[in-house]
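Here the complex is missing a single protein chain, while all its other protein chains stay put.
And then chain A:
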Amino acid sequence: MSLTSRRALMLAPLGLAVAGGAGFYGMLRGIGTGSYDPRGVPSVLIGRTPPDFALPPLPDSGKSGFAAAELRDLPGPVLVNYWASWCVPCIIEHPQLMRLSREGVPIWGINYKDKPRDAGAFLARHGDPFARLAMDEPGRVAIDWGVYGVPETYFIDRQGIIRWRWAGPVTPEVLDGDIRPLLRRYA
């Protein structure tokens, strides 16, 4: 290999590092201005009703599934939570869901791309916060909702309009900072 091509080759790591650095800087700037959000795009569904769907219940859960029509004319606001037993952040958010459910907030779960057995085992182990529990095994309804990944939580008011969406685990901070004010506002 000639010296020039050796030289060019040895510049490659620097070039890659600079390009990567510029990309990361763009991401950090984007977080600041809101144009880059690692937790997902702001949902286009905010202020609208959920897309039409009807999902079967999770087998052996003893719960009923639900359809879009049932998310209208509710007695109170409802949280719709996409989750899966294989999702690690779902374990982090689970205590918060359990707490909400103990306080009487209805949480309608949609089990996403999961095996019913695994989902049942997850709930048996960590507790079951869901008032209703549907299963979206092919994940098609999740696509209509624009779900970015699990866990993801939607706040739906009593008219059935999506008011808020959170991609990522519901941490105690999210619970106190977002969900409780929403519950008060739309109670």
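Keep in mind that, in the parts below, a contact is a pair of C-beta atoms (placed from the backbone, for glycine too) under 8 Å apart; a residue touches a chain by one contact, two chains touch by 3 or more; residues count from 1.
To be clear about the criterion, contacts and distances are computed from a predicted model.
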Worksheet entry | Complex member absent from the view - protein name from UniProt, among "Transcriptional regulator, ArsR family", "NADH-quinone oxidoreductase subunit J", "Carbon monoxide dehydrogenase" or "Heme lyase CcmF/NrfE family subunit" | "Heme lyase CcmF/NrfE family subunit"
Practice prompt. Check the options A:Gly32, A:Gly47, A:Pro75 or A:Gly104 and report the residue that touches the missing chain.
Written response: A:Gly32
Worksheet entry | Hidden partner chain, touching residue among A:Arg48, A:Arg125 or A:Arg185 | A:Arg125
Item to complete: May I ask which residue of A:Gly21, A:Pro51, A:Gly76 or A:Pro181 touches the chain that does not appear here?
Response: A:Gly21
Response to the item:
In the full complex, chain A touches the hidden chain through residues 3, 6-7, 10-11, 13-14, 17-18, 20-21, 23-28, 30-32, 36, 38-41, 85-86, 88-89, 91-92, 95, 98-99, 117-118, 120-128, 148-149, 167-169
